[in-house]
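See below for the structure under consideration.
Here the complex is missing one protein chain, while the rest keep their positions.
Up next, chain A:
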Amino acid sequence: MEGCVATELRLGLPGTDNVRNKKRPLQEADEECGANGKSDAQDETAPPAKAQIVGWPPIRSYRKKNIQAKKNDSEGPGIYIKVGMDGAPYLRKIDLKVYSGYPDLLQALENMFKFTIGKYSEREGYKGSDYAPTYEDKDGDWMLVGDDPWELFITSCKRLRIMKGSEARGLGCGV
């Protein structure tokens, strides 16, 4: 069996004999590519976060393609919105699609306007600073950034405004 192990083409980690741990990285072409025998531009994606096992989780190619299509749709035109801060002389524009989530967005805003945002909690909003990020939604209401799931937020956000001072402190404090 020695010879077999040494020469056998395995894609598991060296030293792991347990078949259970055999995880095959994605084949060189995208899974969807291979299965359909045609190269579809839609199948080009960013590299996966970790090595994917072929055929796992067991989701049909048809459904996987739809998930992929959705992700690619969101890779289409950006969602550009204006961002303003109280006291700043002019507005800025950002593309919400480039951010992976709230922490990412808030970090970018902090850098852009040179300020520090407080710590977010559902109960108390942004505690610990004079600033609160808010946004205007599709209904025209001004909402605190962070309450909605990210995907929902980026589709409903029309513009951002970073509120400052007493107005900001009032927001989210049990009102």
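The rule we apply is simple: a residue touches a chain if its C-beta (ideal position, glycine included) is under 8 Å from a C-beta of that chain, and two chains touch if they have at least 3 such contacts; residues count from 1.
One rule holds in what follows: contacts and distances are computed from a predicted model.
**Q** From the names "GPI transamidase component PIG-T", "Lipid desaturase domain-containing protein", "UDP-Glycosyltransferase superfamily protein" or "F-box domain-containing protein", which one matches the UniProt record for the unseen chain?
**A** "F-box domain-containing protein"
**Q** Given the full complex, what residues of chain A touch the hidden partner chain?
**A** Counting only chain A, the missing chain is touched by 1, 3-4, 7-9, 18-20, 22-23, 31, 34-38, 48-50, 52-64, 66-67, 70, 73, 138, 149, 151-152, 155.
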